[in-house]
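Excluded from the complex is one protein chain; the other protein chains are retained at their positions.
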Amino acid sequence: MVEAAANLSSQHLISNLSDQEIAEIRAEAAHYEYPQAASIEALKIVQKHRGWVSDESLREVARLLDMSAEQLDGVATFYSLIFRRPVGKNTLMLCDGITCWMLGCEKLRETIQHRLGIDYGQTTADNEFTLIPVTCQGACDRAPVMLKNMRLHSHLTPENIEPLLKGSE
Amino acid sequence: MTEKPLTRHIDPSRPPFDLAQYEKAGGYSALGKVIRDMTPAACLQVLKDSGLRGRGGAGFPTGMKWSFVPMGADAPRPKYIVANADEMEPGTFKDRLLMEGCPHLLVEGMIVGGYILQADVGYIFIRGEYVEAARLLNRAIAECREKGFLGNNILGGDWSFELHVHTSAGRYICGEETALLNSLEGKRATPRAKPPFPQVSGLWGKPTIVNNVETLCNLPALIDYGAEWFKQLSLTEDAGTKLYGVSGRVKNPGCWELPMGTPMRELLQEYAGGMCDGYGLKTFLPGGASTPLLLPEHLDTPMDYTHIGKLGSRLGTGTAIVIDDQVDFIGAMKNLEHFFAQESCGFCTPCRDGLPWVEKALGRLQQRRGQRTDLEWLQRATWMLNMGNTFCAHAPGAMGPLESALKYFPEEFASRVVEPKPQPGNSQGKAAASTST
Partner (left out) sequence: MAKIIVDGKEYQVADGNNLLHACLSQGLNLPYFCWHPAMGSVGACRQCAVKRFKDEKDGRGEIVMACMTPADEGVRISIDDPEAR
């Protein structure tokens, strides 16, 4: 804990992260013996505020946690919920787990493709939506499901998914 | 006494209990009991006597696992206890129910477990998508901190303990206990070599216990009512209750706490309401995507570690996935193997390279463009990617359903093979050799 605090005091070097972001990262880092352990949560904090993790943010978080940028990028690119490229205002995460697949997630994908013109990994031209496949969401009793901006929507059909494709909630 | 140690306080029609409500319903009595009346050794003995086995999938006896943690004044410090709440096994939706339905139960289980191990810090490692569960757990932890159930000198004793929620960011492999520890240290979640086992050298090289949410949620009632009570909850030799689930084309998919050893027929017919009209049962995965398939003839087998193990499958997480007779069976297999290929951590070669090959072969078969060589590769993969040949149990888990599918439904695979048209220069002898294998 003492070590973590000492490393975080080097924050005067940080130029671009907001005070809010630094405070949140610091609070997470206090939970661990070493600041590096907060790397995933730190990246998520940056992502929460900025939508994604740019090279610049990555370098600054790395410095804050006493890691090399390369080390942190290894972490950032490993975890599927960390975005290293910009995403749209709304992220649609369609569950492609086995139960959702059997109960028709491909039809939902087609509906989204048809309605928004995007497939997995793509963002609409107006920057409103990004579509991403996600693994089983642990809601198989309510399949098929989708996360919109991390909120779970269940028992979806090509019809009742329509309102979710109309901009922010 | 209760027959439902895990779900007695869960009622989906109302918000989960806060600390006051949970205490009023008898919550945190186990915490009081262990700190005031029991030594850690006495608690561990209860755990051993109960026959509780890990609910995350492997079914290792919990008491035995915990007995490897160094105890006493000269044990290395700090010691850690970690709840594996990275519920990512496809088809599994039981830990979500526990954490969203009664977060204080897991928190109490963690504190009681922490006391038994004389741990200093606990982490709840929860998958990033379980936003609501993480919020509820953080609130429960804050309530406990205020009440003095967490922090220094808990309930006036000489034991101190802190508990934190760690939210992850995807990747199935984080559920493997040593990969989870790497992830908790802020690294890429690649598994570690065993030995040393985490009980001796885990998080930052310190003694660490990692257990599934459901396992830890059993602790409060186990301490309250004892090992004999726990054993008699079960219908078979494997003790306790189990959260069973059924999903797929059934009328009433869901998750229920039932006596360990409840047969699948009862789960399917009585609880899940039977198959949807017009659909028949073809096969099922008894406990998540990595458990080998079982057939309708296995429906009456008790769903416990021992009996399902004897059928060549595993109880896994106990949440069954029903595959009906109308679904594209090879497509379903491809969906499963796509998952495993995508979720391979990439550390060891057979898993990283082999699983995408498996997925591609299944993809060709699904599109009826498959060749005999694809079938041969799938057969070969079931031993090349199996236990011992890979670094961890990820690829062997992926081979479980595939191997059983090839065994039970060879015609499904064979019917998707198209014989290549004989091409000029392709000798007769060669063609004959490839079809004879």
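Just so it is clear, A and B label the chains in written order, and each chain counts residues from 1 on its own.
Operating definition for what follows: a residue touches a chain if its C-beta (ideal position, glycine included) is under 8 Å from a C-beta of that chain, and two chains touch if they have at least 3 such contacts.
The structure displayed is predicted, hence computed values, not measured ones.
Participant: One chain isn't displayed here. Which of the visible ones does it touch?
Facilitator: B
Participant: Using the document's definition of touch, tell me which of B:Gly226, B:Gly273, B:Gly312 or B:Pro350 contacts the absent chain.
Facilitator: With B:Gly226, B:Gly273, B:Gly312 or B:Pro350 as choices, the missing chain is touched by B:Pro350.
Participant: Would you mind spotting which of B:Thr62, B:Asn84, B:Gln118 or B:Thr390 touches the chain that isn't drawn?
Facilitator: B:Thr390
Participant: From the list B:Met1, B:Ala73 or B:Ala193, pick the residue that touches the absent chain.
Facilitator: Checking the options B:Met1, B:Ala73 or B:Ala193, the one contacting the hidden chain is B:Ala193.
Participant: Touching the absent chain: which residues on subunit B qualify?
Facilitator: 193, 347-350, 383, 388-391
Just so it is clear, only the chains that are shown with their structure count from here on.
Participant: Just the number, please: Cα centre separation of subunit A and subunit B in whole Å.
Facilitator: For subunit A versus subunit B, the centre distance works out to 24 Å.
Participant: Spell out the part of subunit A that touches subunit B in their complex, as residue ranges.
Facilitator: Within the complex, subunit A touches subunit B at residues 31-34, 36-41, 43-44, 65, 67, 74-75, 78-82, 93, 96-99, 101-103, 134-143, 147, 150-152.
Participant: Please name which positions on subunit B make contact with subunit A in the complex.
Facilitator: That would be residues 78, 87-93, 95-96, 123, 127-131, 164, 166-172, 183-189, 204, 245, 247-249, 253-255, 285, 289, 319, 321, 323-324, 327, 331-332, 335-336, 338-339, 342-343, 345 of subunit B.
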